[in-house]
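First, the structure itself, so that you have it in front of you.
A single protein chain has been omitted; all remaining protein chains appear in their positions.
When the chains are written out, they are named A and B in that same order, and each has its own residue count from 1.
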Amino acid sequence: MSDSSEALATHELRHHFENMEQQRGASSMGMWVFLITEIMFFGGMFMAYLTYRYEYFTAWQEGSQHMDFWIGTINTAVLICSSLTMVLAVLAIQQGRRRLTSIMLAVTICFAIAFLVLKGIEYHGHWLAHEFPGSAFHFNGIDPRHVEMFFVLYFVMTGFHALHVVIGIGLVSTVLYMNERGHFSADYHNPIENVGLYWHFVDLVWIYLYPLLYLIGHRHVG
Amino acid sequence: MASATTITAEREHYLNADYGMRSWFFTTDHKRIALLYLISITFFFFIGGFFALLIRLELLTPQGDLVQADTYNKLFSMHGQVMIFFFLIPAVPAVLGNFLIPMMIGAKDLAFPRINLLSWYLFIIGGGLMLYTILTGGVDTGWTFYVPLSTAYLGTHVVLAAVSIFIAGFSSILTGLNFIVTIHRMRAPGMTWGRMPLFLWSNYATAIIQVLGTPVLAISLSLVGLERLFHLGVFNPQLGGDPLLFQHLFWFYSHPAVYIMILPGMGVVSEVIPCFSRKRVFGYEFVALASIGIAVLGFLVWAHHMFVAGISVYSAMVFSFFSYLVAVPSAIKVFNWTATMYKGKIYYSTPMLYAMGFIGLFTMGGMTGLFLAALGVDVHVTDTYFIVAHFHYIMVGGMVMAYLAGLHFWWPKISGRMYPEAWGKLAAMTIFIGFNLTFFPQFILGWTGMPRRYHAYPPEFQVLNVLSTAGSTVLAVGYLLPMVYFLWSLRYGKEAGDNPWGAAGLEWKTASPPPTYNFEETPVVTWEAYNYEELPKEVPVVG
Partner (left out) sequence: MFPNFPIWPVRAATSASNLDALFIFLLCVTGMVTLLIFILITVFALRYRRTLVEKSTPILGSVALETTWSLVPFGIFLIFFVWGAVIYFQERTAPADSMEIYVVAKQWMWKLEHADGQREINELHVPVDRDVKLIMTSQDVIHSFFVPAFRLKQDVLPGRYTTLWFHAIRPGTYHLFCAEYCGTQHSGMIGSIVVMNPAAYEAWLSGGGGEGSLASTGQKLFQQLGCGSCHRSDTQGRGPNLVGMFGKPVLLEDGRTVVADENYVRESILNPGAKIVAGFKNIMPSFQGVVNEEQLLSLIAYVKSLQGSQQREPVSNRPAVPNVSAQPRVK
């Protein structure tokens, strides 16, 4: 078993690297650096959100109360579960258990799709309630202009996040396919680890979004 | 140095290893990608330069009589966007950095060669979109896209321009990511951080800025695009937004961006000066750390572009203070380069002329930065030609000259040929003279009150404008010369040999042009950088 996996490993060594260790190190580091750029990208949106929250406090409270608390909470649970299955997938391939890896990757994808479906239902709800920014927006409470701003940031932030979920589904599907084709083993599975890193990052962004959007103004929370 | 062969055509190297379009457009060889970039950014340089010439022509007379106001506004906007995003930001990193970084650290390629190629394709797609924008009516937002002008008051291709820059930004991010991982993980045995050439330190610092800063530009432009397309109110006060928020987000990237543009040029100068002084850089550690210092401090000064924008007095003071702080590492570098020449053995080769010109002009540009960091002074001169002169001194007098220094210095390595030295010197001096004639009068224009982005101006400003335009024609000639003689040298230039300059650095230990995998065997480094005291005393090709 180890002979063929070593052969696999050598087969995967790209020509400009000296050895697999260098390749693996470079590959992981590349993903970390990329995730730092993603932090900066979302960081800009968080800054905009925090700035306006400071300036338009009441509108932010008001907007947050119009969030769909239950979908948001279920989605949070869904994503955390998907991170769990992703971790299990990585653990599985570290032990060379390819079938289990594929199963865990597939379940991760299912959770991700569930997240997107729930999100879609949620967006649709906002659309029907005239909470979609732009010409269709209509709000009957206080400070409607700034509540619209809250919704702009809500849709932009969750929209970009959802885009990253979609990309994540693509990435997880790719490594699932590669795993089914036998590319990975206990000795070589760097792409799965990197996709795992990406996936955890996407989850982490949501973990910040959830309280900021859903919980700050919510009456049920103290 | 033993040279591999004398006739490049007989030996296999990266240029003749493979032929045909596919071998170029699907290459993963960092050297070929560097050349793809070289051709692309040269193209954009001339487009941006053409716009500049039209601007200067219009400004010959006080009235707006050459082009209409809207056209003029498009000219300066597109001049800025093209020059910044499609020339200056990629120039040294994507051309010289791509070519040299693996060689300088003793590696066969960058960490992610395919991402490197993707980077170039993103640049081309972004550039193509920008070209399309230009050809179908242009954009007149200024390169700064201030809101609500760009989101609600202009009918030009704002979103298209923003998308083109967004895509080019990803090219920049991926290049930076590649460099960081390469420098961390792929140094040859013995090549410790303390033995790396300063060019690597500079590009490493640049890469950090590219990776951290560019995403914020991406989100700023995305929000502008979304606001414009869907009539949202993120920044538009009429819809509840804050125009200053855009400025903060925009400048958070765009200030560090100027360090993305200048740091690689400083890296080039740090290679050229020691070689043509035959001497190690004075204070190597300080120059290396100064690069990192500039990168870090550069993120703390963005609102010095907003001193009159309506920010609070206290935050203005904080940003003024940090702006003075960031000037210190740049000053350190200038002093160290100058000290390197002390008791050296100076050769007047073309790269050295450009490098010395860089130090002078960058110093002048940097000194005027000290004026701008002073709050009271900035209130008067911001948004005038003083600012235009300041950044052109640094970007053109500094960065472009450094880029030319690098092109001339490494041309033998890239092409295997020498450029004609006499023409090189002539072009360098033409550029130096033309540059000062063009931009020095603009300091005076700004100080006496001529605002920037003005299509027409009061008649008392005409004399200096005429002087500036005259200078720009000289500058244009200066830039055309290298175009001509570099191309000429490809066919008729003297064969260069491995190390025509007798320079230190791993890249000079391999053939010119290098083989595809750079080195026959991975080098093992046991010497410090710039070990000129151990190298031959004479520069074989005399300058």
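Operating definition for what follows: contacts are C-beta pairs under 8 Å (C-beta built on N, C-alpha and C of every residue); 3 or more make two chains touch, one makes a residue touch a chain.
These numbers were taken from a predicted model, which means no experiment stands behind them.
Of the listed residues B:Ala52, B:Leu117, B:Leu154 or B:Ala503, which contacts the missing chain in the full complex?
Per the contact definition at the top, the residue touching the missing chain is B:Leu154.
Among B:Gly137, B:Pro237 or B:Pro420, which one is in touch with the chain left out?
Hidden-chain contact among the options goes to B:Pro237.
Specify the residue from the set B:Tyr347, B:Phe391, B:Phe435 or B:Trp501 that touches the hidden chain.
B:Tyr347
Of the listed residues B:Met78, B:Ala94, B:Val268 or B:Met356, which contacts the missing chain in the full complex?
B:Met356
Identify the residue among B:Tyr37, B:Tyr284 or B:Tyr354 that touches the chain left out of the display.
Here the residue in touch with the unshown chain is B:Tyr284.
Taking the full complex into account, what residues of chain B touch the chain not shown?
Residues touching the hidden chain, for chain B, are 64, 69-70, 73, 140, 142, 146, 148-149, 152-154, 237-238, 240, 242-244, 277-280, 282-286, 307-310, 313, 316-317, 320-321, 324-325, 327-328, 331-332, 334-336, 338-339, 341-348, 356, 359-360, 363-364, 367-368, 370-371, 373-380, 382-384, 444, 447-449, 451-464, 532-533, 537, 539.
For chain A, which positions touch the chain that isn't shown here?
Missing-chain contacts on chain A: residues 56-59, 142-146.
Note that in this section only the chains that are shown with their structure count from here on.
Using Cα averages as centroids, what's the distance between chain A and chain B in whole Å?
35
In their shared complex, at which residues does chain A touch chain B?
By the definition above, chain A touches chain B via 14-18, 22, 25-26, 29-30, 33-34, 36-38, 40-45, 47-48, 51-52, 55-56, 133-135, 145-146, 148-149, 152-153, 156, 160.
Note which residues of chain B are touching chain A in the complex, please.
102, 107-113, 115, 173, 177-178, 180-182, 184-186, 211-216, 218-220, 222-223, 226, 230-234, 239-242, 245, 248-249, 252, 517, 522
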